[in-house]
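Accompanying notes for the structure given below.
With one protein chain withheld, the remaining protein chains of the complex are depicted in position.
Read from first to last, the chains carry the letters A and B; within each, the first residue is number 1.
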Amino acid sequence: MGGLSDRAVRNLSILREKRPLIHNITNFVVMNYTANALLAMGASPVMAHAENEVEEMVSFAGALVLNIGTLTEDWVDSMIKAGKKASELGIPVVLDPVGSGATSLRTNSAKKITEETDVSVIRGNASEILSLRNAQSKTKGVDSIHTVEEAAESAKILANELGTTLAITGPTDLITDGSRVIEVSNGHPLMRYVTGTGCTATVTIGAFLAIDDDPVTATATALAFFGLAGEVAGERASAPGSFMIELLDALYTITPERLGIGCKIRED
Amino acid sequence: MGGLSDRAVRNLSILREKRPLIHNITNFVVMNYTANALLAMGASPVMAHAENEVEEMVSFAGALVLNIGTLTEDWVDSMIKAGKKASELGIPVVLDPVGSGATSLRTNSAKKITEETDVSVIRGNASEILSLRNAQSKTKGVDSIHTVEEAAESAKILANELGTTLAITGPTDLITDGSRVIEVSNGHPLMRYVTGTGCTATVTIGAFLAIDDDPVTATATALAFFGLAGEVAGERASAPGSFMIELLDALYTITPERLGIGCKIRED
Partner (left out) sequence: MGGLSDRAVRNLSILREKRPLIHNITNFVVMNYTANALLAMGASPVMAHAENEVEEMVSFAGALVLNIGTLTEDWVDSMIKAGKKASELGIPVVLDPVGSGATSLRTNSAKKITEETDVSVIRGNASEILSLRNAQSKTKGVDSIHTVEEAAESAKILANELGTTLAITGPTDLITDGSRVIEVSNGHPLMRYVTGTGCTATVTIGAFLAIDDDPVTATATALAFFGLAGEVAGERASAPGSFMIELLDALYTITPERLGIGCKIRED
């Protein structure tokens, strides 16, 4: 798609120029890595979760990232408070329902956030996304037991029901708002050997939402960029430790032009 | 010991094949690194500490890792809840009493967890392990002020008293269940310049406990594997930053055969 690869080029250029502030309420495991990823790609991250500061902090932000890994209930309250304020101010929100489907706390929290705030995009693996529709769907810890293909049809229905854009990531990523369906096939097998690559895909979507009003194109171009960074890292590293460092480097070194050539985005 | 090096080969093969889910309730400093270490070696980590989800989460797990670094009392409650559920379901528990002996909160929490749950293995440095027996024993922050040799005799007695397996790590590691005593001499001096290498040894034990029913052999082979990863990393890096990345790489690249050749396990 010429249109979408041009959009990818433009989005990455604008991101680097504007350096939007991305407010994250996220899990303890990935805070450092996702902050570094946002800095490397050209955004400005802030992590803040105190209930008595999230509304003030989010009001400066270009996007809000909510991530339910290592969740407790007080954090859900802060997420909803920040999410409501963001919705009120027209600031886009992206939700990462980490482990939804594994425990009721996670499934219920993901659903509550979806109901009470105006979420632009939800990104998860197939099991996490399916669990938002069907309480019977299970997740193994934070790993998917379903394929992207299995989840595709449900995703279209669920996107319509929720009025949001869904991104299911895996070997091929699927993005849908219920009518449009886009597939992104950038990526590298070592990504699943680094903790928080899913969460890092989510913050990349957050950064692109801050500079692209269309959640579908923002998400597709963000995932192509992040997947391409995985490919570039995979050319330079063959084991997970060095791969995760090369991935940060690639988020910094990939130019908009390189993204235009390398992105693999296909609209159905 | 032919027997123990064969066991090491077999354990690493089974780990990579089964990819057991390891549930961690651990400290903020090492969450990212230990999750990455578990992924690199072939396990599947999940971090979850909310009191209202730990019982559900641990029930899917192959092992539970409890680590008291950066502790507060609500986390101890979650650890005990998860530990009791694990004990009930026959899921092995490994405890890392980080900083036990440095403050009463840590010493008392480590003892409480030991008393109220069925811990298969406790891994710590010499001071931490000694503090579980003797309230007068001191730890400097999270660093040992005793040698493994000083702690050996006490460890045998304490293992018997607690009915558990103890692993004291240092230049040479000592593993005992009160009757058997095994020494592992794999490792590298740069390991003490990377934060959380002790905690990472503990999660490696957790991963091996998930696939080997005998806590003594699981622990000895896990520590040999982890120490060998340190040796491989030390051949490729000479300073702590690159060493910690090479260590993750080595956990991924070391084959069972390489472990069989390189492990240094000696039964007394």
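One rule holds for everything that comes next: a contact is a pair of C-beta atoms (placed from the backbone, for glycine too) under 8 Å apart; a residue touches a chain by one contact, two chains touch by 3 or more.
Because the structure is predicted, anything quoted here is derived from the model rather than measured.
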{"item": "Contact partner of the left-out chain, one of A:31, A:142 or A:209", "value": "A:31"}
{"item": "Given B:4, B:130 or B:244, the one touching the chain that is not displayed", "value": "B:244"}
{"item": "Touching residues on chain B - with respect to the absent chain", "value": "27-30, 32-33, 69-73, 99, 102-106, 140-143, 192-196, 239-242, 244-245"}
{"item": "Touch list for chain A against the chain that is not drawn", "value": "21, 23, 28, 31-32, 35-36, 39-40, 44-50, 52-53, 56-57, 60-61, 244-250, 252-253"}
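Simple rule for what comes next: only the chains that are shown with their structure count from here on.
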{"item": "Between chain B and chain A, distance of the C-alpha-averaged centres to the nearest whole Å", "value": "33"}
